[in-house]
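Yeah, one chain of the complex is gone here, protein chain that is, but the others are all in their spots.
So, chain A:
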Amino acid sequence: MVHPVIRFDNVSKTYPKQNRPALRDVSLEIEKGEFVFLVGSSGSGKSTFLRLLLREERTSHGMVHVLGKDLARLSNWKVPQMRRQLGTVFQDFRLLPNKTVAQNVAFAQEVIGKPRGETRKAVPQVLDLVGLGGKEDRMPGELSGGEQQRVAIARAFVNRPMLLIADEPTGNLDPQTSVGIMKLLDRINRTGTTVVMATHDQNIVDQMRKRVIELEKGRLVRDQARGVYGYQH
């Protein structure tokens, strides 16, 4: 039986001490190999959506399945195992400034106890994939924003996750650099990895013509294959 990579069943999330729910009755499925844009204005529930996927938060109502697992029933000590099958990329890169590019990528394998031999092989490979071959020993501070985001993507991808979650990965980058990052994410998507990307970048969404999920005030208002950014500023 093939599970969808992500399944939301009537998911609502209300944070403690807040009246208005951050997500209201959201149901959707995302299949293996899809590339999905998550759009919506600030406060529409995009971040909550991603936090539920990572099980940083639990739902108030409804069920979230990721990679076939019901996150509500996943015990705390199994969460790290689940997260190893996900890759995450953020707007602010979240690199370790005192480690080299290669060390930053290797960190993702070290902390889950992968054998060193494997890391030695995997790190140059993934750095080549993201176009940073030859920059292994540079420090993050010496790199441009686009290059730093490539390091972050390499780190997210080095463990070959089933699902890559990107939270506004181009938010801090200029349009040209953003195109490069999108090409990279597209290449990763073509290896079979499902990509979910939250973004505010209209040009990118309009160019890529991928599935678009739009949230507004916590509700799912649009789910469109080969969609565009949609709402006007």
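Criterion: contacts are C-beta pairs under 8 Å (C-beta built on N, C-alpha and C of every residue); 3 or more make two chains touch, one makes a residue touch a chain; residues count from 1.
To be clear about the criterion, contacts and distances are computed from a predicted model.
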item: Hidden subunit of the complex - UniProt protein name among "Oligopeptide transport system permease protein", "ATP-binding cassette domain-containing protein", "Cell division protein FtsX" or "Tetratricopeptide repeat protein"; value: "Cell division protein FtsX"
item: Among A:Met82, A:Met162 or A:Val228, residue touching the chain not depicted; value: A:Met82
item: Absent-chain contact - pick from A:Arg20, A:Arg116 or A:Arg160; value: A:Arg116
item: Chain not shown: contacting residue from A:Lys13, A:Lys46, A:His65 or A:Arg155; value: A:Arg155
item: Residue ranges of chain A at the interface with the undisplayed chain; value: 54, 76-77, 80-86, 88, 94, 96, 107-108, 110-113, 116, 155, 159
